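Following: one structure in structure tokens, then a few remarks.
The block that comes next holds chain A.
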Amino acid sequence: MTMESTSRLQKILSSGEFAVTAECGPPRGVDPEIIRKKGELLKGCVDAVNVTDNQTAIVRMSSIAACAHLVDMGLEPVMQMVTRDRNRIALQSDIMGAYSLGIKNILCLTGDHQTFGSQPDALNVFDIDSMNLVRTVKTMREEGRDMSGFELKGSPKMFIGAAANPFADPFEYRIIRLAKKIDAGADFIQTQCVYNLDRFKQWMKMAVDEGLTEKVHILAGVTPMKSAGMARYMAKRVAGMDVPENLIQRMGGVAKEKAPEEGLKICLETIAELREMEGVHGIHLMAIEWEEVVGEIVAGAGLMPRP
Partner candidate 1 sequence: MRNGSKVKVTVFHCINVFSEGDSRLAAKGENVELKFVRLPCSSLVKDVFLLRAFEAGADAVVVLVCPEGACRYVEGNLRAKKRVQWVRSLLDEIGMDGNRLALFNLPPGDSSDAKPIIQKVLAQIGTTPQAELSDRPPAGQA
Partner candidate 2 sequence: MNQISKQQQLPEIKEVPSRFRNTIGKFTIKRSAACISCGLCAELCPYGVHLRYENYSKPMRPVEHKCIGFECRQNEYYCIDRCPQKALTLRLNPVLETLGDFRWPAEMLLAHWEMAETGHLPVVDLEYNLGNSGGGFDKIRFKLPDSEKYLDVSDEAMDLSLDLNKRRDGRPERRLSLPCYSGGMSYGSMALTALTGRARAAQKLNTLTCTGEGGYPEEFIPYADYVITQVATGLFGVREQTIQYAPVIEFKYAQGAKPGLGGHLLGDKVTPEVAAMRETVVGSSLFSPFPFHSVYSVEDHKKHVDWVKAVNPRGLVSVKVSTPTDVDMVAVGSYYAGAHIIHIDGSYGGTGAAPDIAKKNIAMPIEYAIPKVHQFLKEEGIREEVCFIASGGIRNAMDVAKAIALGADGVVIGTAELVALECVRCGNCESGRGCARGIATTDHELGRMISESYAEQRIVNMYMAWRKQWCEILRQFGMQSIRELVGRSDLLVHLDYLDETQRAQYQPVPRHRMII
Partner candidate 3 sequence: MIVAEQKPMAEIKELVAPYKKVLILGCGTCVKTCFAGGEDEVAVMASALRLAFKVDGKEIHVEEQTVERQCEDEFIQESAPAIARNEAVLSLACGAGVQAMARRFKSTPLLPGVNTTFIGVLEKPGLFTEECSGCGDCKLAVFGGICPFTRCAKKLLNGPCGGSQNGKCEVSAETDCAWHLIIERLTALGQMDNLRTYIPPKNWRASLAAGPRRLFREDHVI
Partner candidate 4 sequence: MPKKYHIPTKTAPPRFHPVGKYTTVEFRENCAGSCRMCVKKNCVYNIFTENMLHASTMAEPEYLYTCMSCFRCIQECTRGIFSRAINPDYRTLGDDYWCSDILHRLWYQAHTGKVPVSGAGYRGPFVAPGFDSMWTDMSEIVRPTRDGIHGREYINTCFELSRRVTRLEFNPDMSLASAVPPILELPLPLLFRLSPDLMINEHLLVPMARAAQVLGTLMFVRPQDVTPALSPYAHSLIPCLTEADFKEHGAMIGNSRVVELADAPGIEKVFNAIRNIQPEILLMVGIPLDSRAASRAADLSLTGVDSLHFYADEHGNELNAASPRFLKEMVREVHLKLVENSIRQKINLVFSGGIAMAEHMAKAIICGADAVTADHALLIALECRLCGRCRDGLSCPVKLDEPLDMQWGSARIVNLIGAWQNQLLELMGAMGIREARRLRGEVGRSMWFEDLEREHFGPLFGERKVSGLG
């Protein structure tokens, strides 16, 4: 792992400390206060805030701008960037612009398909895939050149993240793909929400066996469930999610008003198990539109203070 960037997240991870990041979706509008409010909630309980890029293909304030607001507040953002909406020209220019605004972390994604979002009629771009985006950022960072080989005046010293989904099919191939992303230049990996711990363990073991955890920091995705309905929805409707039936039962087994409490309980149990797992270097909390609960979870997991 090359130590090139000046990212705080990177420092924490490379120091061997268990890292905590949280997700923050920009608003469907222009009001920066909403971002700031979310930032306040997360301040002091996470190491970095992960800002989504038109997630689920719904049009929102741009990730770059939202990140810039957080930088202003003294928080460290992780800028998500999807290849769905930009061709290679826009991607590179946005990366340079973001860095110039003080954004030090990037999470390179392909992005959800637009058919699920607010604009299914849109033309997708997918000029390059996430793998190539990772490599592009790395090349810019380490060689100081853009994709065309042009030498840049100053290079974005970004800490590069990529996503992995241990629960998608075909399972055997998932490790190959992880290795490929690491080869391409990923410094950290953020996984899909972990509910099925058995399968996650199996995946982690394969990653450890392949020696991949030596090369990369893996942050396990964790999402607290608010209700049995949400559990069922994620199990059925969200692509790439694996919510075991026993968890759905468990959520459904308690009274409706008690459900959020039960969700948090599951979440804390999961974090506890994750912390024991070899190769897991941190967690990524995706409390979707429920940011106020992040502090409670981090505290409950005994991970305070942050950073």
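The criterion applied here is as follows: a contact is a pair of C-beta atoms (placed from the backbone, for glycine too) under 8 Å apart; a residue touches a chain by one contact, two chains touch by 3 or more; residues count from 1.
A word on the picks: all candidates are chains of the complex that A comes from, given by their letters.
Please read all numbers here as calculations on a predicted model, not as lab measurements.
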| item | value |
| --- | --- |
| Selected neighbour of chain A [touch, this complex] from 1, 2, 3 or 4 | 3 |
| Parts of chain A lying in touch with candidate 3, wherever the complex brings them together | 84, 88, 110-113, 115-116, 124, 126-132, 135, 147, 163-165, 167-170, 173, 176-177, 179-180, 183-184, 192, 239-240 |
